[in-house]
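A single protein chain has been removed from this complex, and every other one stays in its place.
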Amino acid sequence: MDQIDLHIPLGLSAALFVIGMAGVLTRKNALIVLMSIELMLNGVNLAFVALARQSQSVDGHIFAIFVMAVAAAEAAVGLALIILLFRNKVTVELDDLNLLKG
Amino acid sequence: MFLSVLFYLFALGTLVSALSVVTRKSPIAAAVSLVCCFFFLSALYAMLDAHFVAVTQVLVYAGAIMVLFIFVIMLLNLRGEGGLVRPTWAPRALAGLAAAGLVGTGIVTALTAVTAKLAAETSPEFGTIEQVGKTIFGGPYLLPFEVASVLLTVAMVGAVVLAKREL
Partner (left out) sequence: MLWLIPALPLLGVVLLGLGNRRLSRVVAGSLASGMVGLSALLSFATLAKVIATHQAVSQTAYKWMDVGPLDVNIGFHVDPLAAVMICVVTGVGFLIHVYAIGYMDEDKDAESCWRFFAYLNLFIFAMLLLVMADNFLLMFVGWEGVGLCSYLLIGFWFENEAFAAAGKKAFVTNRVGDFSFVLGLVWLFWALGDQATIDFVQLQGVLQANPALVGGVGGFAVTGICLLLFGGATGKSAQIPLFIWLPDAMAGPTPVSALIHAATMVTSGIYMICRLNFLFAMSPVAMGAIALTGALTALLAATIAITQNDIKKVLAYSTVSQLGYMFMGVGIGAYTAGFFHVLTHAFFKALLFLGAGAIIHALHHEQDMRKMGGLRRHMRGTYWCFVAAFLAIIGVPGFSGFFSKDEILWLTFATPPEQIALFGPGFPLPTILWGIGVVTAALTAFYMSRMMFMTFAGEFRGHHAPHEAPKLMLLPLVALAVLSVVGGLINLPHWLHMPAIEGGLHHFMAPVFAGAAVRFDGVDPSLEIPLMVGTLVLIGASVALAYQLYVKSPAKAAAFAERFPRLHHGSQNKWYVDELYEAAIIGPILKLSTQVLHKVVDVRIIDGLVNGVAQLTLGMGRYYSRFIHVGQIQAYALAIAVGTAVMVLVYTVGV
């Protein structure tokens, strides 16, 4: 494994992050936006793990675990909100949610 | 050698499935792609000697969170809609892509400063559940660990309260 540049995992992490950001900013469907957010979080996780290997310390792993815990909590609450939204407006398309307008 | 190729393959897989998540029309397809992505990521973690994280990734992310997503998609009975760009030259879409691109450029530029290679060997118990457990419970991460458990409880209660039909 020592022939692999550190670029690869870090670059992949960056790519995941950017792809996730593109998804958040462009997709109409709220659920897909949430999924893109998960993608971003995973990109960060990958960076943590790769660098933890570089510095031979498990602190990076622990942080990755915390990220996962928070992601789980956030997904739960976010999905509950979406269900609530759907109940009120029968749509989960973000374009239609413009009560903040003005 | 073989391991390097495997690494590259898994990385490619992650990338392709991530792109797939963001571009699918139907939410189910996106969700399944995301599951796929998580599996590939787990493999990468395992190759990077992050054994505990790899397992947790499958258990928590792929096994719990994505299941939740798919439940909700099926519950709301959502159909697909327009894909990534709708209509193609919508200014906001372009702006979003541009922003993402800019961030990427920044990160990439930062990466050019990094010249190291992946560390060769790690100790046998690096990344094992014992070492992780010892570091959490024996080190300064004990309090955040307990707080995280409280956080999860709160999230659970919150989700239940939010989604109830009548309070």
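Residue numbering begins at 1 within each chain, and the chains themselves are lettered A and B in the order written.
Just so we're on the same page, a residue touches a chain if its C-beta (ideal position, glycine included) is under 8 Å from a C-beta of that chain, and two chains touch if they have at least 3 such contacts.
Predicted model only: the values in this text are computed from it and were never measured.
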Residue among B:A110, B:I129, B:V147 or B:V161 that touches the chain left out of view: B:A110
Hidden partner chain, residues of chain A it touches: 21, 24-26, 33, 94-95, 97-102
Hidden partner chain, residues of chain B it touches: 92, 95-96, 99-100, 102-103, 105-107, 109-110
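Following the convention adopted for this analysis, only the chains that are shown with their structure count from here on.
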Sites on chain B touched by chain A in the complex: 1, 3-4, 7-8, 11, 14-15, 18-19, 21-22, 24, 27, 30-31, 34, 37-38, 41, 44-45, 47-50, 52-53, 56-57, 60-61, 64-65, 68-69, 72-73, 75-76, 78, 81-82, 84-86, 92-93, 95-97, 99-101, 103-104, 107-108, 111, 114-120, 122-123, 126-127, 131-132, 135-136, 141, 144-145, 148, 151-152, 154-156, 158-160, 162-163
Complex contact set, residues of chain A against chain B: 1-12, 14-29, 31-32, 34-36, 38-39, 42, 45-46, 49-50, 52-54, 56, 58-59, 61-62, 64-66, 68-77, 79-84, 86, 92-93
